[in-house]
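Our next item is chain A:
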Amino acid sequence: MVPLSYYLVLSAVLFGCGVTGFLLKRNIITIFMSIELMLNAVNLSFVAFAAEWQELRGQVFVFFVMVVAAAEAAVGLAIIIAVYRTRETLNVDRVNLLKL
Partner candidate 1 sequence: MLHLAIFLIFAAVCVGGALNLLIQKHPIGSALSLIVVMAALAAEYLLLGAEFVAAIQIIVYAGAIMVLFVFVIMLLNAGEEERSDGSRVATVVGVPSVLALVLLITWTVLRHYTPASASVGTLHGAPKVIGMLLFQDFLLPFEITSILILIAIMGAVVLASKPHTRNANGREN
Partner candidate 2 sequence: MEPLNHSILTLVTFIPLLGAALLLIFPRRDRDIRWFALLISIAEFVASLYLPVHFRSGQPGFQFEVNLQWITNPNIHYHLGIDGISLWLIVLTTFLTPLCVLISWHSIHERVKEFFILLLVLETAMIGVFMALDLFLFYAFWEATLIPMALLIGIYGHERRVYAAIKFFLFTMVASVFMLAATIWLYAKTGSFDFVDIQHAIQAGTVPGFAAAAPWLFLGFFVAFAVKVPLFPLHTWLPDAHVEAPTAGSVLLAGVLLKMGTYGLMRFNLGLFPEQARANAPWIITLALIGIIYGALVAMVQPNLKKLIAYSSVSHLGFVVLGTFSFTQAGLNGAMYVNLAHGVSTGALFMLAGILHERRHTYEISEYGGLATPMPTYATFFLFIMLASAGLPLLNGFVGEFLVLSGAFQARALYGVLGATGVIWSACYLLWMYQRVFFGKIKNAKNEHVADMSGLEKAALWPTALAALVMGVAPLLWLKAIDPAMHSLLQPFTQMAARVVGR
């Protein structure tokens, strides 16, 4: 059997990778993907905890997270398109009209 902590550590590492991606990637789409990675990491924790507590709510929660992720993806990609349309770039460093 695999200890619960292993799953959680894996989850933490994946979450960290996601955050790092958000911080370091320049392409808006990749940044958005990093968010998806973070959500996936969270989902792993949910499933692992669900197994630990023998509580299906955890898995149900994952279901909802996925729905939300899908909705976010739709909106997010639309926003990215809108930004691309006005700014002609996907580099996040160049999207800085608003500052100070």
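Convention: a contact is a pair of C-beta atoms (placed from the backbone, for glycine too) under 8 Å apart; a residue touches a chain by one contact, two chains touch by 3 or more; residues count from 1.
Candidate selection criterion: all candidates are chains of the complex that A comes from, given by their letters.
These figures come from a predicted structure and were not determined experimentally.
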### Task
Pick the candidate that touches chain A in this complex from 1 or 2.
1
### Task
Would you tell me which residues of chain A are touching candidate 1 in their complex?
1-10, 12-21, 23-27, 29-30, 32-34, 36-37, 40, 43-44, 47-48, 50-52, 54-60, 62-64, 66-75, 77-82, 84-85, 90-94, 96
